Structures are given as C-alpha cells and as structure tokens.
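Rather than the whole complex, this shows some of its chains in their spots.
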Amino acid sequence: MSVTTPATRGPGLLHALSAFRMPRFGKRATFLTVAVVAGILVLPPLALMVWTSFTPGGTIDESGSFGFSAYGDLFASENFRKIAGDTAIFTVCASLLALVLGGAMAFFVARTNMKGKGFVYGCVFLNFAIPGMIEATGWIILLGKGAGVMRPPIEAVLGWAPVAQSMLGLVVIQALSWAPMVFLLLVGPFRAMDASLEESALTSGASRFTVLRKISAPMMAPSILAVLILVVVRAVQAFEMPLFLGSSAGIRTFTTEIYSSLRKSFIPDYATASAFGTMLVVLLSFGLYLYHRATRLSSKFTTVSGKAFRAREIDLGPWRYLAGVFAAGAFVLTLAPVLAMILTSFWPRLGRGDGLGDFTWHNYSEVAGYRNIWTGIKNSVLVGAGAATVATLLCLVATFIIVRSKVKGRQSLDHLLSVPIVIPGTVLGLAFLILYLRVPLPIYGSLWLIMLAFIAHYSPYAMRYVQPALVQISPDIDDASRVAGAGEVTVFRKILLPLVMPAVIGSWLYVFFHAVRDVSIASMLYTAATPVVATQLLDMWKDGTAGALAAYGSMLSVASIAMGGLAFWLAKRLGFSL
Amino acid sequence: ACGGNDSSAKEAGASSKALNYTGSDRDAYLAGCAKKEGSLTWYTSLAGDVIDDMIAKFNEAYPDVRVDTYRGDESDITSRVVEETKAGRLQGDIMELSSDAYRELAATGVMAEFSTPISSKYSDRFTLKDDNGGILGIGDRASYVSFAYNKDKIPAKDVPKTWDDLLNPALKGKIALTDSTTGVRLLGNILTNMGDEKGRAFIEKLAAQKIRIESVSGSALAGMVASGEADSSPGVFRNHVAQLTEDGNPIEWVPLEPVTANVGYAGIFKKSEHPCAAMLFTDTLLGDAGTEIFDSLQYPRPDEDLGFTSWVPDETFKTPEQYQKAFTTWQDLFESSFR
Amino acid sequence: MLEVSRLRKTFETDGQRALGRGRRTVNDVAQVFAVNDVSFTVEEGEMFTLLGPSGCGKTTTLRSIAGLETPDSGSIALDGRALFSRQAGKKKGAVNVAVNKRGLGMVFQSYAIWPHMSVFDNVAFPLRVAPRGRRVGEAEVKRRVTKVLETMELAAYADRHATKLSGGQQQRLALARAIVIEPPLLLLDEPLSNLDAKLRESLRYELKRLQRELGITSIYVTHDQTEALALSSKVAVMQAGQVAQLGTPREIYQRPLTKFVAEFIGTANFLDGTVRARSGQDFAVETANGVLTLTADADVTVGSAALASIRPESVQISVERPTDARNVWSGVVTTRAFLGEAMDHIVSVGQHEINVRSGPEISIEPGTPVYIRFDPSKLSLVPMS
C-alpha cells in the first residue's frame, strides 16, 4: 500500500506542487491588487494635499515656493480663535446630540418593545434620500430668520420660536441628519449585546438606571466611542449645513472658511485649504487611531457572551407608546423640510405671503426645460451606481482578505481604505482634479473622475457596513465549502457573497444616495461634459431660481424616497433585514 | 512632450487663422469649419435663462454645432482655467466672465487675439486689447448691483436714495450682504468713490448697522429678499430683481449712485480646439441677436444709458496686479468690518 | 416556600412579528404557549429541578419566577408573599413585584459575568446596589465578598479580571455572585451546559454539596436527565409548556406516568400491544412478537392498547436460549457499542429494535442470532395516550 509506482507519483507530485502554490499566490495576488487599487485611490490625493499645503502662492505659470506660510496664515488669522471656537462648539454639540439621539433610537429599537419602530427606519431612509442642501433649504423655509413659515405659529404658542440660522438651529438640524447614521452603526451592537448581562444585574437588585450606568454603558463603551469618533470626524468636516445655516448667524467653521478662502481671489490659492485639510488629517487620524483601538476592544468584549443567547426586549409598559410618539416626532421632523419644499414648489411666489390659494406647475415646467437636466440625472445615477458598486466590492474583497487570509500586512487594507474619511470633500476633490488633469488617461472630463473620487470618499463608510457582516460569519461556513472542493472564487461568489448580501445592499444604498447628493466633491470635479444632479441643484441655488430648486429638490426627494422604499421593500421580501 | 508642444503650436496657428480671418467669405468659411469641429464648450458665470436662449439662438443658425457649458462663479471658472491650463488640458473654447476676473486671466496669456467685424460696434472702453492692439475680449453686457428691498418689510419712507441713507437707524439689522465677490466689490465702490478716508469711516458706520452676511451668490440673495427671508440688501443684481418682480414677488430695486457695474467680457481661449465654432458663437454673443437676448433678460449693453451713474470696479486700475492688490484690501476690510 | 400556580405565558411567533407591519387584530397574531398552566410547590431547602426537552418552557418558567418575564396569568408566591398574581383576562388587582425588588439569586446559562469588572467587583455588585436602607458599608462588603469567595475557593482570584477565569471558575463566580446577598431562593438555568462532560460531572457534585451546605432552596433548570436525577430532591418533567410529571427522581425514573416521560428519562424500549388478560397486577400483553407477561401497578383494562416499557439494563441478552422461557424473544444483533463501564447492543426482533445494556464482559458480534429476555417485574405498562 505504501509502495507507489513512479507513474502515479509523477503527476501526483506535480499536481500537488502546483496546488501548493496556487491558493497562496491567489490570495496574495488578490491582496496586492486590492492594496494597489486602494493605494492609487487614496495615497496620491493625500500626498498631493500635503504637498500643496507646503507650496503656497502658486500662479498660473509657476508652482509656489516651498514654505509653511499657509499654516502660518491659518493660525495667525485674526479670526482663528473665533473660527476654532465656533467649530469646537458646533462639533461637540452636534456630534454629542446626534450620538444621544441616534443611540437612544438604536437602544429603543434594538432592546425594547417600543411602538412605532417603523418610524425610526423611516427616518433612516428619508435621511438617506434627501440631499443636505434640500434639507437646509427646507429648514430655512420653515424656520428661517426672516420668513420661516412655522415661526409665527410656534411663537404664538410658545412665545418663542427657534431660528434655523442660529447655533442652536444649526446644531439640532445637523444632529437630526446624522442621528440615522449613528442609529445604523449602533443598532447592531445593541442587538448583539448579551442581554443576560443586564438581566443578571437586575436580579442582583440593581435599578434599571443603575444597570444602564454600571453595566450597559461600560459594556457598550467601545462601540459608542467608535461611533462617536466617526461622528466627530464627520462633524469637523461638515460643510453644507454650516454654510447654509451658519453663515447668516455669523457662525464660521473651518470648512466654511476653506470654502471662502478658495473664493477670496480670482485665482484661488489652494495652499490654505490644503494646510487646513492636512491639519484635519493629522487631528482626525488620531481620532481614527482611537476608533480602531476602540473597535478592537469591542470585538474582545463581544466574544465573552455565551452561546445560548437570545436578545430579550425590555418591556416598557405604557412608556412604549411615548417612545413611539417620539419616533413619530423624529419622523415628522425628518420629513418636514421636504414637505416644506414640496409645498413651496407649487407656489408661484417665494416665501410666506398669502399665496396659499395660488397653485402653479410653473416651477416644474422650468425644471423640465433646465439645460442638461436629463443628462445630469443620468450622470448622477451612473456615477452613484458605479461608485456604490465598486466601493462595496472593493471593501468586500478587502474585508475578505482581512478576516480570512493570513497574508502579512492585511490590516493595512483596513487602514488604507479608512483614510479618506479624514480628507475633507473639497480637498479630496481638488486633489483628484489636480492629479487626473496630469494623468495621461482620458479620465479628466469624464464621469470616471467623479466616480473615482466618490469611491475613495465613500469606501470608509462601505467598510463599516461590510466588515461586521463578514466578521459574523463563522469560518466553518466557508471552510466547509473549501473541503467540498470549491476554489476561493467559488467560495466567495456562492457562499460568502449571498450571506453578506444585506450588508452589501445597505452599503450600496448608502454610497449611492450619498454620492448622488454630494456637492463638495462634485462641484470640484464636474466639467461641461459631465453635469450631475448635485451641481445642478447648486446652480439653481446660486442662480437664485429658488422655485426651480424647490421643484427639482421635491422631484429628487420623492424619487429617492420611492427608490429607497423599493429597495427596502425588495430587500425585505428577499428576507434581508437592512 | 516635444511632440505635444509641436502639435499645440500648429493648433495655435490654425486657431489664430480662424480667429483673425478677414476674408470676404468669412461667414461661409467659419460655418464650414465649425461644422467640422462639431461642438464647443462655453465657460460662463452667466446664470439662468440667458444661457439657454443664447445657445438656442446660436443653434438656429448653426444646428450642427453642439454647445456645452461649464457654469460656475468667477472663482470656479478662474481656478478651473488655471488648473486646466497648467496641466495643458484646457477644455473650454469661449469664456464669458465679469471684467475683473476676465482681465486677470487675460493677463496670464490664456486668451487669444481675435478680430470680428462686430467689434467696431463696441466702444474702446469695453474692449480689452493686448499691447499690440489685438482684441482679447469685448464687454458684451452689464449687470448692475445696488439696493433691493422687500416691500412688505421695508416701509417706503425708509427706502434709501443715497448711500448715506443706508445708515438710517430704521434699517439696523435689516441689511444683508453676501460674502462673495459681489459683497467685496461693494466696499471697493465705497472706498473708490467716496475716497479712502471717508469711505472707511462710512464702512465703519455701516458695520454698526449689523449687516447680516450670507454665504450665497448675489442672485440667491435676491431670492432671499424676495421671499422676505432677508429684508434688504445693497448687493442685489438689477436683472434678478426684474425677473422676481415679473413673477409677482414684493421686491424692488433702487440704484444708489454710483451703481457697481459688472461688465461681462467674452473672448476665446488660445488653446481652443474649436476656433471656428468659438468665433461664430462669440459673434452671436456680441451681435444683434445676442444683444436682444441680453436686453430681454435685463442685461443691457455696457454702454447703454439707464439713467444712473455706474462704476466698473477694475476700470480705475491700470494693471490687474494693482486691482488685485486693491481687491485684497477691500476683502480684508470686509472681513474685519462685517464678520 | 415557593408556590407557583396556574402560570401561563404566551409569545407571539417570530414569523408573525417579522411580517407584522401596521394594524393587526389580536386574533391575527399567532400565539404560542411557552408555559401553559404550570403549578408546583418548592419546599424549604429543596433542590427542585425543571427538566424537559428544548423549548418546553423551562427557561420561561424560571424567568417568570425571577421577574424577567411577565406571565399572562397565574400566581407566584414566596414565603406567602405574592411576587406575581394576575387572573386571566383581568388587569385589576394584579401584583407584579419588579425583578430588582424580588431579592432572588440567579445563575445564568451563559454565566453573564460582567467582563469589565474584576472577580471581586462582580461579587460585590449585588451588595453595592442594594436599596439605601439595606446597603452596607464598604468594609462589610469586603468582608462578605471575601467570605463567599473563600467558600467558592476563588479568594486567590479576587483581583483578577473576570474574563480571565476558566469555565469551572466562572461557574463558581456566577454562583458566588448569586448567593452573596443570601437570597431565600436560588435560580439556576442550565449552569453546566456550556462545559465539557468531564468538568460537568465534577461541578455537578460540587454544586450539590454547596447547595446542601448552604441550605439554599434552589430551582434548577436542565435538559440533561442524568443531571436532574443526580442533583435534585424533586423533579418536574415538562413537556410543551406543561408539567408532565412531578415527583422524586426515583419515582420518575421507575414509574413514569406517560410514554413521553419514560422516553425522556432513559432510553427505554417500548413494545406496543394489547392487554389480553389481567389478574390483579399481572398482565398478559400481546405484541407483534408474541405475548409478554408482566407485573405492574397500572390502570389498564383488558382489550385496550398499551405500551410495555423496559429499560435497556433490565433486558438480558444471551447467545444460548435462557432456561426460563417466559418473555424470551429471539433476534439478531445489529450494532454493538462499548461504553466503558457497560456494553450496549441493539437487537432487531421483527420490526422492533431493542436496546440492551449489559456488563462490559458481554460482547457479541453484530450479525449473531441471540435471545433476549424481559424480566416480568422490570417491565412496566403505560396506557396508550
């Protein structure tokens, strides 16, 4: 039995040898490919931004000379303290409020029997679907300093009415628009938390509040910290709301400052903006480092829970109706700016006035006649779908390598794909513009450019969706298919992909909707040949064609909501919960 | 890289020929060659219907030439032109931009010399020439920026007639301004026309009126005044107000003399790859058809008399450098006074 | 001591909940009885066990006693004090003491040890969160925790992080935490099921000893029949939300009232047949393979269908025909398994498969024809339900 003829040994050995190389090479090659792709997407813009920040004063003929003056200008600016102060207040308040709101929603949805959970999910996808600019405009219509339609009635009742263009308004509105993201990131961990840890504390005699304080909060701390850092990163980069709502209240943040510094002279000097971007990257990288630490900790924590685990819903008793009312309230608040915008779009005149009775399609016909409107929509859908597909796939493959291979340095993929989260959109857009103007490929002036930038910009978010989903799948599941004879590609395609489909769909929708509504990158990169919806909206805003803006915004919102609703419905029908 | 230079030199030669063709068959020649070119790209800071109307007019005559537009405000366009030029991949053929930004770009040498019979209809004041007297751009329209107010918000008696009336205590907290170039030029107007010292004193008092600063374009600001979101603003475009009034909004425009005039210049890029089409489109912009469209949308020719005195910001300055320097001063003043 | 009576608890089914958007009338929602009319009494110092297959409602019953689940109706009283009481359909007069006011001790299946605390802090927690009135000083906390840790032989690990303990130590920690407040009643939900067989056995004895030494009344939930028999003073076998039989381990093992209990408690053999004759406690039952005679304390009338059951260790196997010819069947060995202390054979007789357990010295090749004999006094009779 142990004697083998040379005839059988020869091919067997050869076969064995080739097999020895193949899988390793396959994984390594995939790793290298993903690393190179991610590197090309992420590193040049980063390097370019840093370089630009050190070469201020460039003109059309020559680049600026190397120096630190951009940083000097940044810090020496007489307004630096005010700007830093405003930014700090806004960042801290808005991110904390978003965390509290989103965290509370996540807790109640995941862990209690509150009524009206559907409203919370409604908020999430409304928020996905509505462009930030429309939200801001809608809030100005509702609560604008001069002509907010809701202000007189509220004032009549309360004796005071909130103003959209104020620090309070800015913080609350911004927090409302981030809460859904917080919700999505926390609802999973909240659900996965071993309820018996809390129940054992309850049976020990601790009150619900003590349990929350001494058990739940410390247990969730890593996840919460991770999300907090993510929200802070976003808050520091927030652009639309501070610009639209903050400026007229005299609130100045770093991002709006960048924006106006780019607009100071006719030939903009990007050094200051880049210096600011670089500073953000340094600051936020620290935050990101904390985030990675925090999530690593949290994975350690969750492994503790035993195998017999069934999440129990806390019975809120009659309070569950109150929680439902709050959820409905949040839904109404999210929907309100859109409704305001839809209503305005049918009014011939802007503002409050007495034109309620007048009804007009005029604004819609104006939109229909707007130049390149259909090209813009087509482009946006293409770019959004492309970016969503590529970013999700890239992150999926990267995560696959990170959690399933033993290739050295695989963790670097995670870091690499997470970096763009700290580069402000405008700066990233600029870097892509400068870079791809010089790349001798027909990328500049095509949709590819915008798409590439979106992929880089949204990969960090796609990563946050995809990674936990893949980590949850027991390695046995794919090992079993390997033993059954499937190669790596088949394992990925037939086994893993279908299993992480809910996360893939979630990630896709997130990137798609955000790419379609993104202004900061698109406005830096679009060209005559590549108008997109977001820049058209921006145009309407700048043109002062507020009626058309309202009409177009309403159409987009309704279409997005319909699309989002359809996607959610389909996903649900297919048995995925998003 | 050498080859690239070569071919671009050749192209420049070709475009130079088209732009300065004076033969009697000029129209036919340009039309034929434009048809071959097939398209052109127009960089413009114009807003609203004027763009569509202009393209429609052009396509009436030349249906085979597609016109793409890149719409942005002055800094969008200048920065894009600068970056594209640096990289040698300028996408545009024609530019239509307000005079100061136009001059600035022209000074860097990106604009081509051209000659068209229509140029004779324009006064020298609104023709930008290089040292050799070649035409680099022609002012095709003007828009006037001054005071606009919401009739429901400001009673007639408080409506200012002069700059000094802006200091009326009744207007305190009711004046808005954008932080775009439009807002900055307002200070230029005051400093230049009142004199530096008097102007600064005036601005100080104006700041005490609690000016509300919005980060929106001038046209969006007009919309805010129309809706009542803002009460009034000395930085609103006349043509925007006209449009809004037509739609029935309670807004009115009042000239505070001298009114700041934004003169739009049109011209052709040196690196234009569609010189014939560009030339023809420039002709349309500058010609009677263009003027008609501009007029209908309240963009008069720059030399038309509207019954008030006006001031073109860059006109008082010899070189773009001087203007840029002054502009920076205004901007700093804007920052320190109003924010 | 503890009196549970007529406890009922329903859940909506999961599937319904996933679908259930919008309005639905109560009739639309499929209700699942997790616990359906359960009553029992636990005496002072007793180790009472709830035994049953997965999903039979053991955990739900235990959690209802702890106050973690609110039953639909029924009552739970501890030492005469009502912890819960509600009549079906009525909301008025309902009593429901909050979980953190019941003062019971509970050990969770997953141990639910708080991973962010040290061993000491885990045990001290229940003392530290006691209501103000009953809260003790830090010195007293230290004294009591140390004492409990010593009892549990965990004193050496007091400062260690709770997650850095082995399975057995974690179990003792969970127990220490549950008894530190000296609760009148200790609830244990499958505390051994996460451990391997070897550890399970040794902890089982430890648990029993501790329970007796501390004299704590306990309710123990398990689906492991050996564990239930070994540990408890009384067992309630549950089936589909109801108590199928209640008695001492010996009663339940030796006189199961239903086929379900008999089957669940041991791997009994069941032979279905019809009672042909009866005289006092002697029965003759006709089965497919012949007539069995047996002596049993059963209430079955002649002519009715019945199941004769017998445990594997009460069946005798031999290659030679036994001298006593009563209740002897002949068959063929199909499988044989060596269990160390015993040997199992499966013998196929007609369409019956009989499980036989003997000493390890008997080992017969599969395929060999054999005789099996059922001891008449070891056969029991269960009415066909």
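Note that the chains take the letters A, B and C in the order they are written out, and that residue 1 is the start of every chain.
FYI, a contact is a pair of C-beta atoms (placed from the backbone, for glycine too) under 8 Å apart; a residue touches a chain by one contact, two chains touch by 3 or more.
It should be emphasised that the depicted structure is a prediction, and the values quoted were computed from it without experimental measurement.
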item: Displayed chains are single representatives; whole-complex counts; value: A x1, B x1, C x2
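The rule we apply is simple: only the chains that are shown with their structure count from here on.
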item: Arrangement of touching chains [line / ring / star / complete / other]; value: line
item: Chain A-chain C separation of Cα centroids, rounded to whole Å; value: 51
item: Whole-Å gap separating chain A and chain B, where each centre is the average of the chain's CA atoms; value: 37
item: Of all residues in chain C, those that touch chain A in their complex; value: 21, 66-68, 70, 99-106, 108-116, 125-126, 129-131, 163, 174, 177, 181, 187, 190, 193-194
item: For the chain A and chain B complex, residues of the former touching the latter; value: 59-61, 78-79, 140, 144-148, 243-244, 247-248, 250, 252, 256, 259-260, 262-268, 348-353, 369, 371-372, 433-434, 437-438, 444-445, 523, 527-529, 539, 541-547
item: Touch list for chain B against partner chain A, complex; value: 41-43, 47-48, 51-52, 55, 68-71, 73-76, 78-79, 82-87, 89, 91-92, 100-101, 104-105, 108, 110, 152-153, 176, 179-181, 212-224, 226-231, 240, 244, 247-250, 324, 327-328, 331, 335-336, 339
